[in-house]
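Moving on to subunit A:
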Amino acid sequence: MATIHIDGRPCPARPGENLLQACLEAGADLPYFCWHPELGSVGACRQCAVRQYSGPDDRTGRIVMACMTPATDGAILSIDDAEAREFRASVVEWLMTNHPHDCPVCAEGGECHLQDMTVMTGHAVRRYRFTKRTHRNQDLGPFVNHEMNRCIACYRCVRFYRDYAGGEDLAAFATHNDVYFGRHADGALENGFSGNLVEICPTGVFTDKPFSAVYSRKWDLRGAPSVCTHCAVGCNTIVNARQDSTRRVLNRYHDAVNRYFLCDRGRFGHGFTAAPSRLRAPLARIDGRPTPVPVQDALRRFQMMAQDGPVVGIGSSRASLESNFALRALAGPARFSTGMAEPEHGLARLVADLLRASPARNPTLHDMESADAVLILGENVTVTAPRAGLALRQAVRQAAFDIADAARIPRWMDAAVRTLGAEACSPLFVATPGPTDLDPIARATYRAAPDDIARLGFAIAHGIDPTAPDVPDLPEDAARLAADIAATLRAAARPLIVAGTQYGTAALPQAAAAIAAALAAHNSAAALSLILPDCDSMGLALMDGLSLDAVRALARDGGIGTLVVMENDLTRRLDPAALDALLAAVPHLVVIDHTATPLSARADLVLPSASFAECGGTLVSTEGRAQRFLQVLFPDPPLQAGWRWARDLAQAADPGTAPVWQDLDDIVAAIAAEIPSLAPIGRAAPDAAYRLDGARLRSEPPRISGRTAVRANISVRDRPPPAAPDTPLAPTMEGAYGPAIPGALVPYYQAPGWNSVQSLNRFQQEIGGPMRGGDAGVRLLDGARQDETPRPRSAYATAIPAPFVPRAGEILLLPEPRLFGTEELSTLSPPIAARVEAAALRIADDGGATPTIALRLNGQRVVLPVIRDPALPPGIALCPPHMALRAFAAPAWAIVQPHGDDTP
Partner candidate 1 sequence: MFGILRTLWLTFLHLGHRRVTVGYPETRPALPPRYRGRIILSRDPDGLERCVACNLCAVACPVDCISLQKAEQDGRWYPDYFRINFSRCIFCGFCEEACPTYAIQLTPDFEMSEYVRPNLVYEKEDLLISGTGKYPDYSFYRVSGVKIPGKDKGEAEREQPPVDLHSLLP
Partner candidate 2 sequence: MTPPPLLVIATTLVVLLGLATMLTWAERRLLGLWQDRYGPNRVGPGGLFQAVADGIKILFKQDWIPPFADRPVFVLAPAIGMMTVLLAFGVIPVTALWSIAGDLNIGLLFVFATMGLGVYSVVLAGWASNSKYALLGGMRAAAQMMSYEVFMGLSTLGVVMTAGSFGLRDIVQAQAGLWFVIPQCLGCVVFLLAGIAETHRLPFDLPEGENELGAGFHTEYSGMKFGMFFLSEYAGIVLVSALVTTLYLGGWQGPVLPPALWFAAKTGALVCLFILLRAALPRPRYDQLMALGWKVLLPLSLLNIVATGAVLLLRAPG
C-alpha cells in the first residue's frame, strides 16, 4: 500500500491506480467528467486538475490531470491549491458556455453529475454573454432520449457504447465545439446495453425515455434493492417507485456480478408491473365467467376444492424461492412440480449437478471478464444472459492488457491501452448454430447443429486430456478446429468455458463440463460457466420437484384433485393438446399470478400475487448466487406475495398442520432448515431485524416531497406508513443511511455533494472494489466443494451424441431467444414491446426464394417469414421461442409444408 499526501493529509493509495481514484478513495471531493471507473481515463475533460509536487522541497509544483497521473508512493498533491481550483473553475465555465438553461425541464436535474461538479468547483455566475451552439436531436428509439444541446463532449457515451459494449451505431460527428454524439440517422440504438448511456452520461444528453413518461425527481423516489427477473444472471438493481407504481430500474453495483452496467431488458423490462393485465383481485369462476370475489370467499372455495382430492403444486422458474417453497409446503414435496417441462427440467438439475461436481471454478461475471481464453459452446450468451455476454466481451481485452503491462502502461490509461492493443485480442471461440453478437470479436466461429457442437466440445476435451473419450467420425475441419481450441485453452492462464441449456440438449453442458474438467486437471484457474434460462431456474433445480411431464402422468392417472399453479403460464410450456389433456384431467385449477395469462383465463380460481417490486424474496442466479430482492411498493390487499397466498391456501385447506410463517424471515428460515442445498440463503441479505446505527434503513431520500399532498385528493388525513415486516428498509424517509450500508440493502446512491449515480464511489472500499457494507448474496454451489480437497476428477460423460443428420421434408427447429420479445415478462413492458420484431425463421440457404415458409409442429401449422443464412448448417432452423408458436421452447422436428397445402 502506497501513501500519498493530499493537502498535507497522508492517505493510503493502491500502487498502480491513478491520482483521481486515490483522491476519491480518500474521500476527497475532486471533480471529474470523462473518467469512469470501468472505462478508465482519457484525460479529455481537464476537470480533475490538481497540483503535484515533486518532493517535500518543491514549493512550485505543477498542474497535472489527476486521472492521467499514476499514484506513486509519497506523492504530494494539492486539490485545494488556488491555481488548481481556478483551473477547474475555468474548465467548468468553458464547458458551461454552451449548456442550455434547461435544468428545470431536464430529466437529469437533481441527479446530474454536471450539476454536482459545477457546484463543487464553485462556478455560480455565468459570464459568457455570447450565443450558444445548438444541435438538433435524434429519435434514438423507445429507450433513450436525446438532447444534444446539453452535451459537454466528455466522450463517455461513445467510449462505453463502442469500446466497451461493442455497439457501432453511435459515434462522434463534426469538429471542435460542434462535436455531436449520435447515430448517422434517426433510429433505435441497436446495442442491447444502450440504457447504460443514461447512467454513463454525466449530464442530460441521454435520459431514460420510459422513465420520462412517469417522471419524478430522484429525491422523490423511494428505492429498494432488487434483483433483475428477466434472465438468470441475477443482476443487482435498484427499483424506484412513487405513488404506488414502479418508475424505473437503475443499476445496483455488485462487485462480482453486474458492476456498473445492466442490459436493456433488465433496465426497461419492469413495465409489466404496471401493465393493464395485472391481476388486482381474486377471481372465481362463477357461471363460467371469472368474477371478482372477496379473499375469504376465495379461500373458502379452495377449502371445498381441496376436499376433492390431492393438491398438486406447479412452481415456476420466474417465482421466488419463497413462493415455490410455500407451494411445495402446500402440496407436499412429492406433489410439487418445478413447473419446467422436459428437457428443461432435467437440464436445470444437470447444470446444478455439473457446477457442483466440476473441478473447475464456477466464475462470477467479474471473473469472466478476466478470462484470457473463452470458448462458448452452443449458447447465444448475449441473448440468453446478456450481461454475461458483455463480460465476455471484456475478456477479449486480456491480450491488450498483457501488451500494456509489458509496455508499463497502466491499464486504466484507456486510450493508450486500446490503441496499443487494437490488433491484439484474447482468443474467443464461438460455436453456435446461428450468428451471435460476439462473432465479430471471435477468433473463430463454428456453425453447426447442437449435437455437432457438442461433438466438437468432446473432441476438445479429448484434445486436452487424452483420457477423455474420443469422438469418432469427426469431420476434418472440425477436428482441426478442436485441436486448435484445445491447444489455445491449454495454453491459457485463465480459460473459461461457457455453455447453456438454450438448445435443450444435455450434451452441450456435459461437453463443456468435460472440457473444463480436462483443463482443471492441470490449471486450477480453469472456469466453467453454465447458463440457465430463468431468474430462479437454479433455485428450482436445487429445490427439486416433479417435471411437468410427471404431473401430466399423475393427472392421467386421476391423481390430482386441485392443481395450484404459481406464477407460471403453462401455455408457454406445454403445447395446446398436452395442456388441454392436463386441464381436462384436473377437476380444479387455481392460478396464483401477478399478471393475467392465457392459463389464468382458464382457471377456476385466480389469486393476485405481488410482482417483484411489491414483495420480498430470494432468487438463485445461474452462478448459484442466492440474492434477495426487497419490497419497494406496498400494495393494498388483496395483493400479496405468492408465498403468502400459498400459506393462506394451506391454512384454508388444513388449519391444523399448515405453516404459520408471518414474514419473509420466517419462510427463509423454514427453507434453510428443510432444504440443505439452500441452507445458506438466510445470509443472502440482512434480515428485517437489521439495524444500522440502531435504526432501520430509510428507503426514501430525506428531501422527499409532497407527503401531505400526494394523496390529498383521496383523503386529507395522514396515513400511517405501511407496515413493512419483510424488509429492514423503513418505507419512509426516516432511518439510517450512509456509505457503510450493506450492498444488499442499498435503496439509492447519494453522498454529500454527490447526487448522481457517481456517488457510488463513496460506497466502495476502493474504486471498483467491494461495497463497504459487504456485497450482496451468497453462493450456494461452492460449499460442497470446499470440504473435498483435492478436487476429484469428475468422470467424463460418455454419452457423445451422434452426428446431426438432416431429414428430408423435416427441419429441426431450434429455439433462438431474442433480447426483446421472447422473455415472458419484459415483453409486457411497453418500451420493450416497441422493440420486438416479428418472429422470423432463420434457415440455411436452401436455394428457395419464397419469403415465408409453412411448418407443422405437433399438429399446429404456422407460416413464418424466413431469413436465409448461408452460414447456417442445413437441416436446422432457428426459431424465436414463444412467439409464433407459444409453447415452442425446446428443439423439435417440424414438417416443412409446401405453400398452399392447407391440409391439417
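Following the convention adopted for this analysis, a contact is a pair of C-beta atoms (placed from the backbone, for glycine too) under 8 Å apart; a residue touches a chain by one contact, two chains touch by 3 or more; residues count from 1.
As a selection rule, all candidates are chains of the complex that A comes from, given by their letters.
Computed from a predicted model, the values in this text were never measured in an experiment.
For subunit A in this complex, the touching partner among the options 1 or 2 is candidate 1.
Only residues 100-105, 109-110, 129-137, 147, 149-150, 173-176, 178, 180, 212-217, 219-220, 243, 703-710, 712-713, 715-716 of subunit A touch candidate 1 when the two sit together in their complex.
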